[in-house]
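A protein chain is absent from this complex, but the other protein chains hold their places.
We just call them A and B in the order they show up, numbering each chain from 1.
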Amino acid sequence: MMSKLRALDNRRLGFLSGIGDRWHALPKPWRIAFGLAFVVFLFALPRINIPFFRTVETDFTTVLWTVAIYVLVAVGLNVVIGLAGLLDLGYIGFFAVGAYSVALFGSPQSVLATKYPWLVCVPIAIALTMLSGVLLGWPTLRVRGDYLAIVTLGFGELIRLIAEKGDALTNGPRGIAEIPYPPGKWPAGVNSEWTGLDMFGPVTSLGWYWLTLVLVIVCMWAARRIEHSRVGRAWLAIREDEDAAEIMGVQAFRFKLWAFAIGAALGGLSGAIFAGKQNFMSSGSFELMTSILFVAMVVIGGSGNLAGVTLGAILVWYLPFKLQDFNITIDGERINFTEYRLLLFGLALIVIMTFRPQGLLPKRYRSSQPPAAAKEEVPV
Amino acid sequence: MQFEYWLDNFWSLTVGGLTQGAIYALVALGYTLVYGVLRLINFAHSEVFMIGTFAVPIAWTAIGYGRDAHPSGLGSVVLLFAVGLIAAALASAATAMLVERVAYRPLRPKNPPSLIFLITAIGASVVLSEAVGLLVKRKPMGAMTLIQPKEVFTIFGTSVDNVQLLVVGAAIGMMLLLDQFINRTRAGRGVRAVAQNPDAAALMGVNRDRIILMIFMLGGIMAGGAALLYMIKVGSTKYDAGFLLGVKAFAAAVLGGIGNLRGALLGGLLLGVVENWGAGLIGDKWIDATAFVVLVVILMFRPTGLLGESLGRARA
Partner (left out) sequence: MTMSDTLLKVDNVTLRFGGVTALDGVDFEVRRGEILGLIGPNGAGKTTCFNVMTGVFKPTAGEVTFDGERVSGRAKYAITRLGIARTFQNIRLFPEMTALENVLVGTDARHKTSVVGALFRLPRVKAEAHTLPESGWRRTFALTFGVSRHIAEERAARAKALDLLSFVGIEGHADAQAKNLSYGDQRRLEIARALATEPKLLCLDEPAAGFNPAEKARLLELIRKIRDLGLTVLLIEHDMRLVMGVTDRLVVLEFGKKIAEGSPAEVRENPKVIAAYLGVPQDAA
């Protein structure tokens, strides 16, 4: 039974890498054309009615926005876990710092009462999260990697505590409302009901989905650029053998700190978007266990691989919404799938790590089975 | 800063901290044992403790002592203490061994980086706490009051009650037993051998898998003891009660020197006291932040902990 499953999974991977090879064999103009078409498709997705795929219970555009924002989170966390090999269990902390930065600097209700517009708050949020990442990484990244998990977990809890108990600053569970959002009104011709209303207001999530999608694409591009530079190579070397890398002249601590700071910045950006969209922020918005879901989406999808972590984000955030549509009941009680989300993805973590630690969509040539071509090159 | 408040209540804060710290120390032993032998953080150990806390009221209810029972007489209290200890130790040890079987053993032959073990352990931790949470519908579970707190004596003007004495005394007693077991028995020698040099131990005929399973079991028993003391002291538990206590116990283990049995005791007691002092100084609501700050400070200035690491060298 086990070996059959394994064979099946190997065939799945073979199929995937076949697709990958064909994609890379395409002439560049074709790849660009297909890529652009796919992006257009993503932008149009909320208005396309694909049967079954669309969620019924929850507004589909909002679901798409939710997935997009967590893809952004996954791209950021992937830099930390997938590229630099550092396990960050307090990523929600950075998300919260970003969100609260926008709330505090933007909302008229906050004690700071600066009332900056959203666009000004975002760079502040990114700068503050980066700073918190560096402050957290500085003492901990020098010592063993495995402690980092617990320290970051503690950091996430600390941020949650401040959100909940730091009444003077965060207003605790009562929260901060009237968080600003970007300017812009819907022009005529998109939807007659929206014309003239705020593009990023409460009437629809479409504006937010589009904005988040743009940011996802920009951040993926940036992450790839860094990955394919000396920085990415240094991360890989550190992950494989930190001591050897340092003896070869790689400044391990500096690059690990960069990974931490970049990851934190992307977490902060996601939080800033989240705050603007929700318009309201309270300590209840940041369950520490969400951090575990963040780790799950990166690891289950395939850490180090942008397509993999995207798949992970879709699994973790789209699937429960979709399952909700089926209205499954046990003993007359309707199952709330979000209740089971942590249990299921906790199980998935064990299973994936045991049987395919590279995740569902592994990085291509770094899979544990070397591709046949590479094997033939080994001289006898 | 409420400096005066802290000074006025110095001894009561210290006594309360020692009591809490004794529980941290027992849980910290689980982290230390596993780390000493495998060099891995058993992330699921917090849930090992949590399941123990549920076992106590369940066992008591099963023998007719529900939430509102009032045991009378020394004999029945001792009996109930023993029943609670056995139930919690069994439940916790079984959970710990299950974690080893599911999250650690299948990976070991592949010899993956420690990150992978950490992630499976996190998975196991989430599964355990969520499974319990769903089973009890995320409601808290209370236990009867086994011992009514009663002042035994006063020290520096602070009263010390019987519950506090019992908690500290029982914790130290369990730790002494463990220490004797590791340092005096044949099985304990095997543990030290594997901790010092796994390859040499294997060559000398020590069964590594069995030693590792035993390590998890011992950590589980200690966590079970902590669970019983926690239920006697606090009286109620929840499916997520393990999480924070786990982080704190880990901080305690690192503070004393992870892998070092005596370090766990010292780190636990010290963390409990520091935490209480911190709460006295800057306010009760920040009590949970103290452990994190202690952890970061110790990592910055003395990452090997106060007593240094190594289970192998934990000699009398």
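What we mean here is this: contacts are C-beta pairs under 8 Å (C-beta built on N, C-alpha and C of every residue); 3 or more make two chains touch, one makes a residue touch a chain.
Just so it is clear, the structure is predicted and the values come from calculations on it, not from any experiment.
The chain not shown here makes contact, within the complete complex, with A.
Note that of A:L45, A:L236 or A:M289, the residue touching the chain absent from this view is A:L236.
The hidden chain makes contact, of the residues A:A188, A:I217 or A:M248, with A:M248.
Within the complete assembly, A:I262 is the residue of A:I262, A:L344 or A:L360 that touches the hidden chain. Residues 222, 225-226, 229-231, 233-234, 236-237, 240-241, 243-252, 258, 262, 365-366, 370, 374-375, 377-379 of chain A touch the missing chain (whole complex, contact as defined above).
The definition used in the following text is that only the chains that are shown with their structure count from here on.
For this pair, chain A with chain B, the centres built from the Cα atoms lie 34 Å apart. Taken in their complex, chain A has these residues touching chain B: 85, 87, 89, 139-140, 143-147, 149-151, 153-155, 157-158, 161, 165, 288-289, 292, 295, 299, 339-340, 342-343, 345-350, 353-354, 357. Across the interface of their complex, chain A is touched by residues 40-41, 43, 102-103, 106-107, 112-116, 118-120, 122-127, 130-131, 134, 243-244, 247, 250-251, 254, 285-286, 288-289, 291-292, 295-296, 299-300, 303 of chain B.
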